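Here the complex is missing a single protein chain, while all its other protein chains stay put.
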Amino acid sequence: MNPNALKELLDGVKNGIVSTETALARLKTLPFEDMGQAVIDNHRELRQGFPEVILGEGKSATQIVMIIERMHSNGSNVLATRMTPEKAEAVIQVFPSSQYNQDARTITLLKREIEDTGKGVIMVISAGTSDIPVAEEAAVTASVMGNRVDRLYDVGVAGIHRLFHHSERITSANVLIVCAGMEGALPSVVGGFAARPVIAVPTSVGYGANFGGIAALLGMLNSCAPAVTVVNIDNGFGAGYVASLINRKD
Amino acid sequence: MNPNALKELLDGVKNGIVSTETALARLKTLPFEDMGQAVIDNHRELRQGFPEVILGEGKSATQIVMIIERMHSNGSNVLATRMTPEKAEAVIQVFPSSQYNQDARTITLLKREIEDTGKGVIMVISAGTSDIPVAEEAAVTASVMGNRVDRLYDVGVAGIHRLFHHSERITSANVLIVCAGMEGALPSVVGGFAARPVIAVPTSVGYGANFGGIAALLGMLNSCAPAVTVVNIDNGFGAGYVASLINRKD
Amino acid sequence: MNPNALKELLDGVKNGIVSTETALARLKTLPFEDMGQAVIDNHRELRQGFPEVILGEGKSATQIVMIIERMHSNGSNVLATRMTPEKAEAVIQVFPSSQYNQDARTITLLKREIEDTGKGVIMVISAGTSDIPVAEEAAVTASVMGNRVDRLYDVGVAGIHRLFHHSERITSANVLIVCAGMEGALPSVVGGFAARPVIAVPTSVGYGANFGGIAALLGMLNSCAPAVTVVNIDNGFGAGYVASLINRKD
Amino acid sequence: MNPNALKELLDGVKNGIVSTETALARLKTLPFEDMGQAVIDNHRELRQGFPEVILGEGKSATQIVMIIERMHSNGSNVLATRMTPEKAEAVIQVFPSSQYNQDARTITLLKREIEDTGKGVIMVISAGTSDIPVAEEAAVTASVMGNRVDRLYDVGVAGIHRLFHHSERITSANVLIVCAGMEGALPSVVGGFAARPVIAVPTSVGYGANFGGIAALLGMLNSCAPAVTVVNIDNGFGAGYVASLINRKD
Amino acid sequence: MNPNALKELLDGVKNGIVSTETALARLKTLPFEDMGQAVIDNHRELRQGFPEVILGEGKSATQIVMIIERMHSNGSNVLATRMTPEKAEAVIQVFPSSQYNQDARTITLLKREIEDTGKGVIMVISAGTSDIPVAEEAAVTASVMGNRVDRLYDVGVAGIHRLFHHSERITSANVLIVCAGMEGALPSVVGGFAARPVIAVPTSVGYGANFGGIAALLGMLNSCAPAVTVVNIDNGFGAGYVASLINRKD
Amino acid sequence: MNPNALKELLDGVKNGIVSTETALARLKTLPFEDMGQAVIDNHRELRQGFPEVILGEGKSATQIVMIIERMHSNGSNVLATRMTPEKAEAVIQVFPSSQYNQDARTITLLKREIEDTGKGVIMVISAGTSDIPVAEEAAVTASVMGNRVDRLYDVGVAGIHRLFHHSERITSANVLIVCAGMEGALPSVVGGFAARPVIAVPTSVGYGANFGGIAALLGMLNSCAPAVTVVNIDNGFGAGYVASLINRKD
Amino acid sequence: MNPNALKELLDGVKNGIVSTETALARLKTLPFEDMGQAVIDNHRELRQGFPEVILGEGKSATQIVMIIERMHSNGSNVLATRMTPEKAEAVIQVFPSSQYNQDARTITLLKREIEDTGKGVIMVISAGTSDIPVAEEAAVTASVMGNRVDRLYDVGVAGIHRLFHHSERITSANVLIVCAGMEGALPSVVGGFAARPVIAVPTSVGYGANFGGIAALLGMLNSCAPAVTVVNIDNGFGAGYVASLINRKD
Partner (left out) sequence: MNPNALKELLDGVKNGIVSTETALARLKTLPFEDMGQAVIDNHRELRQGFPEVILGEGKSATQIVMIIERMHSNGSNVLATRMTPEKAEAVIQVFPSSQYNQDARTITLLKREIEDTGKGVIMVISAGTSDIPVAEEAAVTASVMGNRVDRLYDVGVAGIHRLFHHSERITSANVLIVCAGMEGALPSVVGGFAARPVIAVPTSVGYGANFGGIAALLGMLNSCAPAVTVVNIDNGFGAGYVASLINRKD
């Protein structure tokens, strides 16, 4: 609640237009809604331009359906991530118009058409084919949040001419999301010749001394290209989300 | 070299305007300059809108002075980071118009006035007073790269009302850089109510199970606020750099 | 055995009331009871005010039933934690009056009514819905140990206004248990405005660089709020136990 | 600000006793004081019963003197920790009545006499002589915060009869702080026969696979005695602080 | 593209033999072929003397079959590693002439006979029987790449006379691949008396403080025998590949 | 082969009693037997007084049966560890007189009666009931290697009076094996009052920050009791083996 | 206090020979002596056959001199380890007959001649010259505790024929202490052909991925030779101590 609104409220109290009780109640009313165990933050859409996203991991199918129901009835578009086929199935039975993307493991349920709110294109790059699920999670998130997305997959550094073949597409993107497992070197290379922010997503792809993505994570944190920032291992959603914030037209 | 320039060059060859030798030479000339051991990337300014920045750490005063000399004579503004007082002193003796910022440990040497190229304000927040050197490195970098910077220091989560006191300044910034050591919780809180990208900088401030900034780094990578991306421990420069890319007016 | 009892015993020996053999035996008799492989510590209730709690993990259903049988026949109230549905089922068949709490994964079997021995309220807070099993383990433990418990779930730092909505309940608690996964920042925030001890429980909720709860654990150990102490990852029981010790009326 | 005060304020606005501007200002006034870079939290004493403590580490002597000056002039008792002899010297020159405890590395500057606000005794135990600086930091903190403190040093588990010699003192304490390096086993033993909360402080005493206190930290987090909670490595201050909260008479 | 070819191209343009468009296209055409998600690097065989190898892990049977089909129709010999029996079965159904090596978990499908291109023998040594799958992956890789392979298995350091029994075979090899789990000491011993490069492969064989091969990996990286280089844990393929590069006749 | 034997052999050659070929063959014959992939070290019994023990983990039932067959036919007593019930079943079908110990997960197959070769008693102590499988592996190993074994289970440090109840048994043992998970503190306590070598076995019992036994391992390596040495996590066999070497009568 | 002594005491009480007060006092008298901060355990010599050893690290020269004084006046032989030249100098000034061993960093001060209490020889082996300080700490400890010591230095696994040159000395030792840094492979090799217990001491010798001795520590814990047990990194004292316990004649 900003100062102007506050002053207006106090003026109302002074002028007798607003009763003390009403003022008290309004000051106390907080912008969320209690729903048993899961509290939905309805005002997030106002604050950040996009409704809260449901992380399917660690929630039961029943919990997810309940949360989607409430958000849907509030008129929000819904995005749920980390959805196993079983959980997706449960959602689709209740909301037949929801869409399951098996690669991205996402469910989307649209109440309103997605409006293009992006200044430019968000490019999503993956180093290998095994990194595609994470890349798709990022791509779907960015799409649902109102962005044009350009995908460029399987262009890892061991055959770096593959990447350079697409240098024009790369340099014309407004934000770049680069997903890579193993040594996680691709964001450094992309960050070295692109002129825009690069969001690096380490993936858990690899084995042995990869340690479930730590090698890629450390590689990206230590990138010699200063345009690179990093999100958590396999966090395609976070990359898509922050890329959308960067790309948003005011 | 983009396709249009390339086509123009080839047309010149075809039409006899450009000799084969000249074309060959131009195609061979690569956008960097060899300077003994250190290679300066002159085209970075063209690609990324800002000249290469000198990381003072791990270079001798002599090497730094040599690189500054060359960049300066190329007409570039110069920024050098991680400058000890001794190295700074050596630079100032050669370039008396250079400026040393002791908190930020930076040297700046301006050839041209800095032009405001930012869409909005970059806010730099620090959790504690000990995080200020890192915050200042970010702030100086963002300033030199042509941004208005708003500083908000010593507003850590254990006294969170301090932070909320400034909520209007925070919500009106276009990009936020949040520097925190210890548990590194501040970016999550800021990311929860700001509507813009948050670049989290873990600092090595802390002791014991902080492990030189690992606790803060992990905290930030696991942030429950999706607006947060992370750079390396103490990497104020990187945060300022990428914030500038995000904030840049086209 | 305290000095007075010792003196009394020696006086008995001196006066011939107690034989040397009896004295020897009494001095040797230690306050526990051997039960094949598992040794039950019956005197713990005397020393710490609560009988030993059974950690169901790593014990077979048969072992658990045997231990419950012995404790029950000694007149103790019984609490068993980390009980899978299968193990719980086995216990309920033998003790139909025992109660299984599926969220908390606890079995309780009460011989005597639980007496309220707490000075105030123990508040149990969880950051997310996925942290609830750990929070419930803490809450059940504190309840069985004779405390009033107030639960506040899904109030993580990324939407911190949810937490502040309940500030009165929080500040009126006598001890606070705060369960959080991911970056584990919630205890710092709670510890910053509550005036009472905060027991932080890192949970293994998260993925990637969370490392099964290490990120949250390190965050809590490095808390900038000095009211915070920490227990092991997912150790809801330990948190409930020590909160009860703190809250106990003398 | 609690609801009653808020209601009173709103009533004042309604009745014309309080102007809108004054109400606005009071609602905006937050309980801290900006002092250049370091923000002092004056209301902490109201919230938690003790003024903010100055962590000397990472602050210059000048910064520390400035903060002490402000707190002192506000009438607060002052405690500063992690004070090197050089920093202590600088403080004593300005405040000759301040006391430096070389073992604990603390400065205390008392404006008012310390009042005994504790229900019982806080016992501080150390495993070895090298753990004493950490133990003393805890003991001084607890003393300054108004508690009677009982010290028991050099009673590690390899000669456990030393510990049992003092079992009466141990069992009569209201809270126990146990400082140990190396394998950190002492809190488990103490927690096994004491009936009160045990705050375990791992110290960085040890070498090799001790890893600067990690071995002790892990040992304490995995304690089989449920009465044990843990603070950061070498965090004597935190242990003393939370022990004081537990021990406080209402 | 080397300078001569470039000059020739430019001369062609100048002389009208090559059109500007063709020149442009040729300059842009990069040596790879896009195949939906998986990009096959057909030129690798030219650059490195061996076609790209398919890492079966993380790819579906369908993806693997598709890639094999394309490579096979290009006339390449095919090697796929980390093939489960199920994936192997799927390949064999489509390509009945392909061979599955169960120990090595490899599929080979030969279009042309393998030519001996090695200068000498590549010896593959394993410390224990459990290391054999990794050793076999190395041996099969080296064989398919045109080398004579000599296997020596189960000759670990705890019975070092077993190893020395074969010292002649060892010293006559041109390259040595040494696979070992547990403490990974064998490469140091082999490297101490062999006169040729030793490629050490840590395996994930072991338990407890082995940490899935880390103990062996660290042991090999710290080898006191300077002839030793190291590849990733369980990376038999990489060892066989680089041994082939070393052993190749020009 | 010792120098005397060598001299004798050479004398034989000199005197024509031994042909050059025979000498050559004997010098080459090494004390092991190749058996396809697994090499059995028959001379270990001569060198270390006990035949090689079969680690069942990582070997197939068929491989194990084959190795047992060969050792058995050589007249050796056989001990196999880490035997799952399935592998044990396969062995028992072939060798009905072999014994499976389900707690210890061992198979023993005796050709000759076990002779008591120990100077004193080997005591095996476990901290909790979940540590018993590891303790039993140690106990069975020590028994099969010809020692009297005394077991003392479930006497962890949180109820340390349980341990002291048995102090006489403890102090009369010749070697002590102490198995403990969680914080692994028990060996330090035992090592503090026993006068004989203590072999500490960390177990993987625990959760959270136990990290599969690392907490216990580090605790034991940092023991303040100098009588303590450590083996790998869960390595009951190793502890039993080395205890037998220590306890052996000459 | 054993049962017989206890019975005798009780009989004395019964018969009036011992007063209740005396009995009480004797039962209360514990076998240690309080000396301000440092508690000396005088009965350790009775329990373990050797007086407490002073760890010089972390104690001031003054503290060390005080402890030596007391032990010396009690008639004990004194051993102090981890003594810097400065601390050694301070001790020698007070006790001119004390001996400083610069390699081992030990001070010895003998009141009584050292008696040979060992059954056989303790062999101390080092892999490299840089491991000698640790090896010497072990050797001096074993000597002072009454053992014959045989030293064999610089015989690491990369030139393993050096080690085998001394195989007779090695196989005739009763206990072996093997100190090695880097990959720590030597104990496995020694343990493979010696028939006696091997105490492995990882040293912090190495660089890079050695991590201050972790590589060697892990190598030794994972040794494939079951005769190997391990002590902490650089813990030569502990190795010498436990080797003495093993070697002690009864």
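Every chain is named by a letter (A, B, C, D, E, F and G) in the order it is written, and numbering of its residues begins at 1.
The rule we apply is simple: a contact is a pair of C-beta atoms (placed from the backbone, for glycine too) under 8 Å apart; a residue touches a chain by one contact, two chains touch by 3 or more.
Computed from a predicted model, the values in this text were never measured in an experiment.
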What are the shown chains in contact with the chain that isn't displayed? A, B, E, F, G
Cross-chain touch to the chain not pictured, restricted to B:E137, B:D150, B:E183 or B:D234, is B:D234
For the full complex, which residue in A:V53, A:A104 or A:L221 touches the chain that was left out? A:L221
Decide which residue listed in A:P51, A:G128 or A:G146 touches the omitted chain of the complex. A:G128
Residue list for chain A contacting the dropped chain reads 127-128, 156-161, 182-185, 188-189, 191-193, 206, 208-211, 214-216, 218-225
Please output the residues of chain E touching the missing chain, sorted low to high. 2, 47-49, 53, 119, 168, 193-197, 199, 217, 221-222, 226-233, 237-239, 241-242, 245-246, 250
Identify the residues of chain G touching the omitted chain, counting contacts across the whole complex. 128-130, 132, 153-155, 159, 161-162, 164-165, 205, 207-210
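The rule is simple: only the chains that are shown with their structure count from here on.
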In contact with chain C and chain F alike are the chains D, G
Would you identify the chain whose Cα-based centre sits farthest away from the centre of chain A? G
Option reproducing the contacts of A-E, where over half of them reappear, out of B-C, C-G or C-F: C-F
Averaged-CA centre spacing for the pair chain F and chain E, given as whole angstrom: 39
State, to the nearest whole Å, the distance from the C-alpha centre of chain C to the C-alpha centre of chain E. 54
In whole angstrom, what separates the CA-based centres of chain A and chain G? 59
Mind pulling the chain C residues that touch 2 or more other chains? 3, 28, 128, 159, 161, 193, 208-210, 214, 217, 221-222, 232-233
Got a list of which chains touch which? A-B, A-C, A-D, A-E, B-C, B-D, B-E, C-D, C-F, C-G, D-F, D-G, E-F, E-G, F-G
